[in-house]
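First the structure, then my questions, so here it is.
Yeah, one chain of the complex is gone here, protein chain that is, but the others are all in their spots.
Now for chain A:
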Amino acid sequence: MKRKTILEEVLDRGFTRRDFLKMCTALAATMGLDFSQTDQVVAAMEKNQRVPVIWLQFQDCTGCSESFIRSTHPKVESVLLNMISLEYSEALSAASGHQIEAALEHVLEHYPGEYILAVEGSLPTDDAFLTVGGVSAKETFLRAAKGAKAIIAYGSCSSWGGIPAAYPNPTKAKPITHFVKDKPVILVPGCPPIAEVMTGVIAHIITFGKLPELDHLGRPKAFYRHRIHDKCNRRAYFDAGLFAESFDDEGARQGYCLYKVGCKGPTTYNSCAEMRWNGGVSYPIQSGNPCIGCSEKGFWDNGPFFVRRAKIPASQTTINPETVGAIAVGVTAAGVAAHAMVTAMKKKDEHHD
């Protein structure tokens, strides 16, 4: 049976070619492409078939799925229905039970090397914590990963370990990159990631037939190239030295920088400040809440949300560097004073000898 192209799929659903072109233009913009590259998107969608996607959930909260279905450009209906065929998803598939498991088997068998595996949630290293129907999470994952064209790690849990891996990490949770080494993995961190980023990554793979360009940590450059702090609408106040000191002071009302109420923007890479959330309406900092660094590795262990701290290397513990530093200097000064006194006493004794 010949599979339909994405264009055919769209036309079949009663959309016009004009609708199709609009969708492609929106997609190109989402992917951060130049307007002139829209042609490439159109050509790809005319020629390529829908890509089968398997979406597995492990130690997660379904927040990433929730974010995904709120995609506005392109609308998630169009992604789901036209560009990809979501063959297996615990949250979104209509089918359930043996029926849906059969669909999974079908993809693994018939589309090896073609399907994309999307993973939400981290995996425990101890199987006792996540075994479904007698099959461990690790086994389910590795089986699906084997024939995948590419793996997308959606969210901070699958990318870095996320909440399950936060101290004390009872399940010894690890990111999926810990379990699979021989497959290309695209990390799309965020708690959750921005919907348009999630769809943008898939759109890129379909359009260009290859993975988007990744940065040194394995995230798509198009979406994780910029630091929140460098694109922040409050940055001018940071440079000026004007800070909100609490959430209800004059500074907060004036829209001053949120650094002193714990903003993690200076150490966070994500598209929030450019793409914003909910179809570009706003993002946390714009709405007056400091960035909590949700797309960064180990963000749950990077200190309380509304305080800036420093992490003790190779641990999951943070301290206030100024408090600890001042105490350490105080102890040192006391030691120096004591040493000086003993020295002076001994020197005096020496003169008496």
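Simple rule for what comes next: contacts are C-beta pairs under 8 Å (C-beta built on N, C-alpha and C of every residue); 3 or more make two chains touch, one makes a residue touch a chain; residues count from 1.
The rule is short, and it goes like this: contacts and distances are computed from a predicted model.
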| item | value |
| --- | --- |
| Chain not present in the shown complex, as UniProt names it (candidates "SUF system NifU family Fe-S cluster assembly protein", "Amino acid ABC transporter permease", "Ni/Fe-hydrogenase 1 B-type cytochrome subunit" or "Formate dehydrogenase") | "Ni/Fe-hydrogenase 1 B-type cytochrome subunit" |
| Residue among A:Tyr88, A:Phe223 or A:Tyr259 touching the omitted chain | A:Tyr259 |
| Per the touch definition above, residue among A:Phe68, A:Tyr88 or A:Tyr237 touching the missing chain | A:Tyr237 |
| Residues belonging to chain A that touch the chain removed from view | 215-217, 225-227, 229-230, 236-243, 245, 250-251, 254, 259-260, 264, 266-269, 293, 296-299, 302, 308-314, 318, 321-322, 324-325, 328-329, 332-333, 336, 339-340, 342-343, 346-347, 349-350, 353 |
